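The complex appears here minus one protein chain, its other protein chains still in place.
Let's look at chain A:
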C-alpha cells in the first residue's frame, strides 16, 4: 500500500484559477518525497488538499488507503503538516505549544510528556525552553514548529517549503532534521521545495510539477540525466569557419546535440566533466582557434525547459 496515492486530481478555485490539472503521484511508505516546482506550480494547493484543508474539484486521493475527502476523520490523526507560515502560538511557552498540539491529537498526559522530552532533545531545543517564544529566531521557530508536528508521531509529515528564506547554515541543519525524522521515527516525509539541490540531496523520490501537472516522477539518480545534462560552451575566434566547425563537432561520437549562436557553440554531451577534456584536447590537436571553453551547469529553468519540451506540455 502506498502512503499517498493521487490520481487525476484537479483543483479549480472559485476565482476560476486552475491550480492543479489532472495530477497523479504516488508516495511510498517511509520515503522522503520531494515535490519540486517553480512558484505557482500548485505545490501549496496540493499540500492543502492532501492535509484535508481544501476540497479538490475532482480526482481521487488515498492516504494510507483512506479516502481523503470521505474519511477526513480517519486521515487527520495520521498526518501532520508544517506550513509555510509559522504556526506556533507566541503567547504560549515552548512546552505549552507542544502540549497543546498533543491534546489536539488526543494523547494522554504521560505519553505527551515522554514524547515532548524526547523531541526537545532530538531537535536540540533544550536551551530554548526557558526563553520567550517571541524571542526565537526564524530557524528556531521553524524547528519548534516541526517538533510540535511530530508530537502525534504522524505516519506522514508534510513540510511546505521548509527551507525557504533560510541561510545556508540553517538549511543544512534543516536537511539533517528531515533525515533524522525519517531515520529515527520512520515517518514518510512529503516536502515541497523549489531548490533542485535540496530535492536531489534529500529525497528518495522527486516529482517535478509545473502548471499543476506532474512532468516526471523518479529517483534523483534517474533524474540526474536531466539535472546533470551539462553543456559545453565554446567561443570561437572570429576567423574560424563556423559552419565547418559546427559540422565537425556534431559528428563527434559523444556530442548529442549542438546549438550555434554566431561564434558560440553549445554542445550537449553525455558527461560534460569527462568530455570537456577530450573536446579540449581535440580542439588543440586540430588547431582550432577559440577564445574560451567551459562547462555550463544548467539552471533549474533549463531542466524545466528540457522537461517541458520533452513532454510537450506547457511553455
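Quick notes
The working rule: a contact is a pair of C-beta atoms (placed from the backbone, for glycine too) under 8 Å apart; a residue touches a chain by one contact, two chains touch by 3 or more; residues count from 1.
Note that contacts and distances are computed from a predicted model.
Think of the chain that is not pictured: of "Mycofactocin radical SAM maturase", "Transport permease protein", "Cytochrome c-type biogenesis protein" or "RsbT antagonist protein RsbS", UniProt labels it "Transport permease protein". Only one of A:92, A:257 or A:284 touches the absent chain when the whole complex is considered: A:92. Summary of contacts with the chain left out: across A:105, A:185 or A:276, the touching residue is A:105. Across A:6, A:19 or A:81, the single residue that touches the chain missing here is A:81. Residues 14, 51-55, 73, 76-77, 79-81, 83-89, 91-92, 96, 100-101, 103-106, 145 of chain A touch the missing chain (whole complex, contact as defined above).
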